[in-house]
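Taking it in order: structure first as structure tokens, then the write-up.
All protein chains but one are shown in place.
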Amino acid sequence: MFKKILIANRGEIALRVIYACREMGIKTVAVYSEADENSLHVRFADEDVCIGPPRAAQSYLSVPAVISAAEVTGADAIHPGYGFLSESAYMAEVCEACHIKFIGPDPRVIRLMGDKARARRVMRKAGVPVLPGSEGVVESEEQALKIAKDIGYPVLIKATAGGGGRGMRVATSPAELSQAFRTAQREAEAAFGVKDVYIEKYLESPRHIEFQILGDHHGTVVHLGERECSIQRRHQKLIEESPSPALSEKLRRKMGSVVVDAAKAVQYANAGTFEFLLDQQGKFYFMEVNTRLQVEHGVTEMVTGVDIVKEQIRVAAGERLSFKQSEVTFTGHAMECRINAECPDTFAPSPGTIHVFALPGGPGVRVDTAAHSECLISPYYDSMIAKVMVHGRDRQEAIARMRRTLEMTVIEGIKTNVSLHLKILAEADFVAGRLSTAFMNRFMNATAAGRTLAEAV
Amino acid sequence: MFKKILIANRGEIALRVIYACREMGIKTVAVYSEADENSLHVRFADEDVCIGPPRAAQSYLSVPAVISAAEVTGADAIHPGYGFLSESAYMAEVCEACHIKFIGPDPRVIRLMGDKARARRVMRKAGVPVLPGSEGVVESEEQALKIAKDIGYPVLIKATAGGGGRGMRVATSPAELSQAFRTAQREAEAAFGVKDVYIEKYLESPRHIEFQILGDHHGTVVHLGERECSIQRRHQKLIEESPSPALSEKLRRKMGSVVVDAAKAVQYANAGTFEFLLDQQGKFYFMEVNTRLQVEHGVTEMVTGVDIVKEQIRVAAGERLSFKQSEVTFTGHAMECRINAECPDTFAPSPGTIHVFALPGGPGVRVDTAAHSECLISPYYDSMIAKVMVHGRDRQEAIARMRRTLEMTVIEGIKTNVSLHLKILAEADFVAGRLSTAFMNRFMNATAAGRTLAEAV
Amino acid sequence: MINVDELRQVLDLARDHELTELEIENEGFKIRIRKGGQVIVQQAPVPASAAATPTRVALAAPPAGSAPDPAPAIDVDMELAIVTAPIVGTFYRAPDPNAPAFVQPGDSVKKGQTLCIIEAMKMMNNIESEYEGTLAKVFVEDGQPVQYGERLFAIKRA
Partner (left out) sequence: MINVDELRQVLDLARDHELTELEIENEGFKIRIRKGGQVIVQQAPVPASAAATPTRVALAAPPAGSAPDPAPAIDVDMELAIVTAPIVGTFYRAPDPNAPAFVQPGDSVKKGQTLCIIEAMKMMNNIESEYEGTLAKVFVEDGQPVQYGERLFAIKRA
């Protein structure tokens, strides 16, 4: 087992990794930018190294800075958390070259899954349903028009290097397609430095369903069931839950076995998430694989009792997974609300000092956060300040528990989206489990219409 | 179902009841003394009523004040929490007379269990093993000497109205007995107004094992397994866990069925706890029944997934228990540390303002507390400021999780016993599960000896 | 007692509204702030007999609109005695619905004279005056619930 792990991240996920390491008796090294000197992850790591100025590109995203910090502290492994360098194949390769274990899949797998068009091809070969679309990169407008004609409109144009909704465009007609194709290429080039795009069939109101997997270096891959993350705004997840109200036991087993087979086909080791779209007829289509720990992993931990971060560390150290697929059980229903430092109406970020920060306890509540009273939420990084998770006997109890938890949450000094979450949780469609990735758009439009009406009266 | 519940308590347990009520859609009324005006339970209840000055006798312990508050607010039920009026048969009777539901057992059962000597007789009749001892109250020194000779020394003299270790004395010889008998009577009279005492066989290093039960008004009684609460100092519990490392599955089933049968024999409805001593040979002896919600109920909630407070409310409203004994499952291992505002060495209370209060999250952690940054811990009430609970796959993981949670707990402005807990959690006997009610005495003596040695060197 | 957080909130509000002078007085608690000069915080003396109701300090900064209501302000210098509720219950101004009130504003009041009834647990509790003087104000409407320490009457002492 590792003796010392460097955590190449900040905020709540850095603390989450410290929790796991302390429970396993492993020493930790925190790295931090100058903006994070007073952060809890620095306070609670055994050692800490300042690696650069506030801008992430020169600190948390700097491979040399992180690797040097690992070298000077003698860390034998690096946990990248999520975001930052967690899906950098280059980072994983440099770790390999420096004989530091990267706690994540092999660089080969990261690189493969990072190329969305190639991943799609490989997954289709492994028997995973993918949306009808182009075979890899679409080179020209003519080719795009031909493919769209074959698969039928609407279609989605996506950057092969994509993520977060950038370089993504919908087209409902040939006329729109020409325009959208060029826009997507431009956006892709601006955002990722590569203009390559591909084309897929566009689904109207699909659900976002993802499967959590864990693989070890002894050929074992298990899945920990699904999470439904359909409540998104501009491809940013807001609420995640497990199980999905849309999956029958039969569909869960089918998707689970497809996912496990596909992961075995690419010799997947460590934690990963297979993302799918599920249409209204119960058909599922592969979107992408996230080759890292996910923000919303806690939801799965609550229903399965598996500590995903500890398993990541164990398998990275060469150990076998501590359980078999047949030992995985699903109990009750879990849900997560991402609390962001932002205005609940305009979504403008709201950095600043939190003067009061108090979250309730009680049965079935878990809060992962690096925030506390009198802490500064810096403008340099992500606006997520806390993950409020609840677990109940069923979905209804989970929703009731989430509501009382958010109602009794006190965060003062900055604006947060707590009130937005409470409005979503009160929506009839949400309560009934009628979710889709179109939910938030409809919700925002209805809210805006309500406001306009109220102003008119 | 009730429309509005008045919570006749304060602190974390008042919040705990608010959590349950909000999840069930029931309105709440907080009562408070002048010392608690700024407390969270007042803030988060739907209504609040000041019922008296800081002294509990004139506020939280005042039956007229609490009942009047229920009447003026139109509450249809009262949840008494633990402590204060929770085991007052008189309170339960007044509620009955005022047509307000008391969320607890019938006054008849409370009164029976409150008389320790009578409860012992009834339990023995119901087939529950009790320690050899007197048949009810011991009137004279002569009678005491005769009984002690029959059952053999050492013996324990206990007040029939006892609790918290007051009116309790051990005697190892006839000479000691005469002295101890008179002292116990005097203490009992001073503490409870009744000098009645009885005699039991005294066990050397027993474990404190208690069973959580729930009964409804339709004749169903279930047990939710045991808690081991052997880590006590002066009869105050410090650490509780479930399951007990000492119980085999066979013994658990046996004790569980004894408890359920006994509860049925007295037509027990609502939540209750049967306390036992378990000797080193695996024999168990009835001590007493607590006819209320227990401080440590959360430990049982973590391993069973049952929300005990919600069940209390349901059965008080006349509903059936929402599950059967056969549906009760036990998963993993849970542990609770009671965090007190006190000096960890001298145990002197440490009231004052908490300036910083931050507790970590992560998987398997639950913190029930009414404390927060900049809150005042008043000198009028109990020194317990938080209950830190953890749940792990097994006892080892639970201990590791508790350690990392307490290590990363930040409470500043007052003294707390967090460091004491960390020392206990590091003890070889504790880690090995070698627990007994004598543990803390041995631990304190060893610590004191260590200090003396260190000072001598 | 001075609550530093409360003080800070008050000072923040004063700044936000660009006040140059602010004075809050609420049953024995008094804050006076002058900008450009000094900050003065002082606790005004209250008659020992009146139970001082503590100011609620919510965790939340109070919205500007909910600042202490200045309407029923008690001028301490006028030697007003405040009678507060000694128990929780329902407040009645008269012995029965058809009877006249025990006392009306302007009436003279003697020590030991019944001022009102508070019903608690079906018991009618006569509340008697500890003061001699003239009834200045009735704070609670007939038939309303009162909590412990709630203001019932102000008596201008003789």
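Going in written order, the chains are labelled A, B and C, and every chain counts its residues from 1.
Here is the rule we use: a contact is a pair of C-beta atoms (placed from the backbone, for glycine too) under 8 Å apart; a residue touches a chain by one contact, two chains touch by 3 or more.
Treat the numbers as computed from the prediction; the structure is a model and nothing was measured.
In the complete complex, the hidden chain is touched by one of A:K4, A:R43, A:R233 or A:R434, namely A:R43.
The chain not shown here is touched by just one of A:E189, A:D279 or A:E374, and that residue is A:E374. Within the set A:T73, A:Q232 or A:S383, the residue that contacts the chain not displayed is A:T73.
In the complete complex, the residue from B:A97, B:V356 or B:A426 that touches the missing chain is B:V356.
Of the residues in chain A, those that touch the hidden partner chain are 34, 37-38, 40, 43, 49-53, 59, 64-65, 67-69, 71-73, 94, 98, 372, 374.
Going forward, only the chains that are shown with their structure count from here on.
With centres set at the average Cα position, the gap from chain A to chain C is 55 Å. Chain A and chain B have Cα centroids lying 42 Å from one another. Among the residues of chain B, those touching two or more other chains are numbered 40, 372, 374. Counting only residues that touch two or more partner chains, chain C has 59.
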